[in-house]
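What you see is the complex with one protein chain gone and the rest in place.
Labels run A and B following the written order; every chain starts at residue 1.
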Amino acid sequence: MTALRGRLAGNPTIDQVRSFASAHRSLAIVAAMVVAGLILPILAQVPPFSGFQSLDVWIGGFSNAGVFVLLALGLNIVVGLAGLLDLGYAAFFAIGAYAYAYGSSPFSGQHFPFILMLMVGALVAATFGVLLGAPTLRLRGDYLAIVTLGFGEIVPIVFLNSDKYTQGTNGIGGLYKPEIPGVEFTLLNPWPFYVLMLVIVTIVMVLIYRVQESRIGRAWMAIREDELAAASNGLNTVTTKLLAFALGASTAGFAGVFNAAKLTLVSPDQFGSTVSFAILAMVVLGGMGNIWGVALGAFVIYTIQIVILKQLNAFFGDNHIPILQDINFVQYQFLLYGLALVLMMLFRPEGLFPSQRRKRELRAHDAAATESEAVAAMDQA
Amino acid sequence: MSGQPGVPDDTPPVEVLAEKALVEPEDIPREVLAEDAAAVLATAASSAEAGTSGLILNATNVTKRFGGLIAVNDVSFTVPEGAIVSLIGPNGAGKTTFFNIIAGIYDPTSGRIAVRDRTMVARPIRAWLEPVLWVAPAVVVGLISAIVVAAANSETIGFLGAAVTLAALVAMLLSAIARPDWYQRLLLRLGIFRSARPNDMVKAGIGRTFQNIRLFQNMTAEENVLVGMHIKLKATLIDAMFSTPRNQREEAAARARAEELLNLVGLRGVGGELAKNLPYGDQRRLEVARALASDPSLLLLDEPAAGMNPRETSDMMALINKLRTELGLTILLIEHDMKVVMGISDRVTVLDHGERIAEGTPDEVRRDPRVIEAYLGAPAS
Partner (left out) sequence: MTSVARSASPASAPSLIRRFRLIGFSLIGIAVYFLILRLMLGNTGTATQQVANALTLGAIYALVALGYTMVYGIIELINFAHGDVFMVGSFVALWTVTSDPWFQAIGLHQTGTVTALPLLALYLLVMFAVSMTVVGLLNVTIERLAYRPLRHAPRVAPLITAIGVSLILQNVIQIIVGTGDRPSPKIIPQDAFPFLGAEIRFVNVFIVVTALILMYILTLFVGRTRLGRAMRATAQDQQAAQLMGVDLNQTIAITFLIGGALAGAAGVFQSQYFGFVRFDLGFNAGLKAFTAAVLGGIGNLTGAVLGGFLIAFVEVFAAANGQQRWSQAIVFVVLITVLVFRPAGLLGQQIGERA
């Protein structure tokens, strides 16, 4: 696809078509999301899915999955597009959520509109992304990993320990639900949240896609390929990475605000390092760098985690399958995550739904491995 | 470690980096360093006299040590505007290290390099003070707001105060990264000097290629050139996200220019090929095209004809000449191929063991006994 584009460059008509096609690409995303949004409820009413849980529970589950899709999209910007390993991503999720708690709850006495709080939450999260990233992005990549891990640890700790401001372990409850004219959001009706989630995810996907195709996306790719060469060609690597960091953080902020409004509760234990690792697993398994791959991966993994594992327990238990019936799959889920991560990296590092480009990058190491073995072989000869 | 992205190829030999522990103090006399510092600070600001000397590059007493090993020893060197200058010397003479210093990858141990009479590269002066500068405004604002908060004794004011302090910190951090003019002037006023980073050198009009080709392998030729054009493109994040007409226009124009540059270096129609699939000679040309994309006035070419057969070599020589005559570029090149050096250079500088041993026109240098000795060894007596 890219090759074709390259060959057609320079022709004015083709350029017109191409910019139209880019706009089309965004339309394609919207169309796909509309279709998905319509199909999912239908699927949920089809056996065997209809037997697992009621439609309302499914729809509520889809909304939750949507939160993780958003988180995965955001982490994908940082890890997949810019190549920065962020191991404490849930911190930004927490910041967005608590921002909403301060903006729209009886506890804080404020009641700002939901849409505004979406922006505010994203902005606050982005600010912290900048605060964390600015001093640390010039460090070696591995140091960044440990710093983000540390950050991911202490943000929940801060929320936990600041009892006066955050009510500690109890969290802040009674958050106001979104108010959109004409739509009533209640705890019992999952549909408004479902539709709202679809809208938010679609918008975010379109925006991210466009950024990926712009010169900023190219800059990220260049930095991933060869940071020194990128800098030597004029890229301010620190600013570019920081932008990825901030964008990723603001996406998590969106997710945090939505999640808080949906659950009407924020508490520190929602944002532990397990969440960060789960999102990382989704990004890795889904296909780093590929927007659709990551979204699909998050959706699939979340659904598996919440629904399928339970069903496996029930299935093996009810049918008394030896050995398997004794395994509590739900309890084992992180073991499965771990195994999945290891196996993925060993055998299919580009993820389940990779972008072609990533596949090329990640497979290149096979060539290098052969070279090194040749050196070792020479030595033995 | 060699071979890894992000590390220049000219890493010091194994036996020297014996201790990764405390670095040995360097025994350059303090007075020399102090005097150097004064000169650097005096000439670091861009001023009205910039560019009057006609020298695009002026290196003064540049020394670079890695621990106990001197890679570049007191080298002084000028490049007049519009000239083609070659830097030659036996392997390991320090040429690429010197290049890397010019390009802003290494800080010199002492000495300085001026681009159009403005010192851009030198040993850092009082670098430790810079992080203090980042937090200082936040500390001041924080203290003031603490006083205000204590006086007002209101929680909202408290939050406001915290928010303002945070904003001050973020603003300073972002300035530190973007380095606008006022920030750089402030640094100099405080006696802080930091060498230009590689991307700053690109902005100052210096482009470079690498000894071991460092293209973005998994990107197309066109994309490689587009990355090179990064600093010339002005579209912002918002432009990208909303696919504004400005963004589309700029992208179309950029692709057109990329095509022009590819044609210029003799890579017509190759834009859609992945860089890693191009034949070796084409890859070298592509690197030149990428370096040209930023509209430099000085081009650093590190062994542009390495590994080429005679036909390719003369093509490269023709290209280099074309760059001077048609584009008005100044060229500084490292080369081993004497045909190239003697054929196109106006001036030649010879390095051996990190020191400059000769300088002059190609003919003068060819006959210089010290040069002959360096290349061929001392005559048997």
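Definition applied: contacts are C-beta pairs under 8 Å (C-beta built on N, C-alpha and C of every residue); 3 or more make two chains touch, one makes a residue touch a chain.
The shown structure was predicted, so the numbers you read here are calculated from the model rather than taken from an experiment.
Undergrad: Could you tell me which displayed chains border the chain that was left out of the figure?
TA: For the complete complex, the undisplayed chain touches A, B.
Undergrad: Determine which one of A:P41, A:P135, A:G173 or A:G317 touches the chain that has been left out.
TA: Missing-chain contact among the listed residues: A:P135.
Undergrad: Which candidate, A:S26, A:Q53, A:Q110 or A:N161, sits in contact with the chain we can't see?
TA: Result: among the candidates, A:N161 touches the missing chain.
Undergrad: Of B:A45, B:I70 or B:A306, which residue touches the hidden chain?
TA: B:I70
Undergrad: Just the residue numbers, please: which parts of chain A touch the chain that's not shown?
TA: Its contact residues with the unshown chain are 79, 83, 85, 87, 135-136, 138-143, 145-147, 149-151, 153-154, 157-158, 160-161, 227-228, 231-232, 237, 273, 277, 280, 284, 288, 331-332, 334-335, 337-342, 344-346, 349, 361-362, 365-366, 368-369, 372, 375-376, 379.
Undergrad: When the complex is taken as a whole, what residues of chain B touch the one chain not shown?
TA: Counting over the whole complex, chain B touches the hidden chain at residues 1-4, 6-8, 10-14, 17, 19-24, 26-27, 65-66, 68-71, 73, 91-94, 97, 104-107, 128, 131, 195, 197-198, 353-355.
In this text, only the chains that are shown with their structure count from here on.
Undergrad: How many angstrom between the C-alpha centroids of chain B and chain A?
TA: 36
Undergrad: Could you pull out which chain B residues touch chain A in their complex?
TA: Contact set of chain B toward chain A: 5-8, 103, 105, 131, 134, 166, 169-170, 173-174, 176-178, 197-199, 202-203, 207-208, 210, 214-223, 226-228, 230-231, 233, 235, 237, 239-243, 247-248, 251-252, 254-256, 258-259, 269, 271-274, 290-291, 293-294.
Undergrad: Across the complex, what residues on chain A touch chain B?
TA: Within the complex, chain A touches chain B at residues 2-7, 9-10, 15, 19, 22-23, 26, 127, 130-131, 134-135, 207, 210-211, 213-216, 218-219, 221-222, 225-239, 242-243, 357, 360-361, 364.
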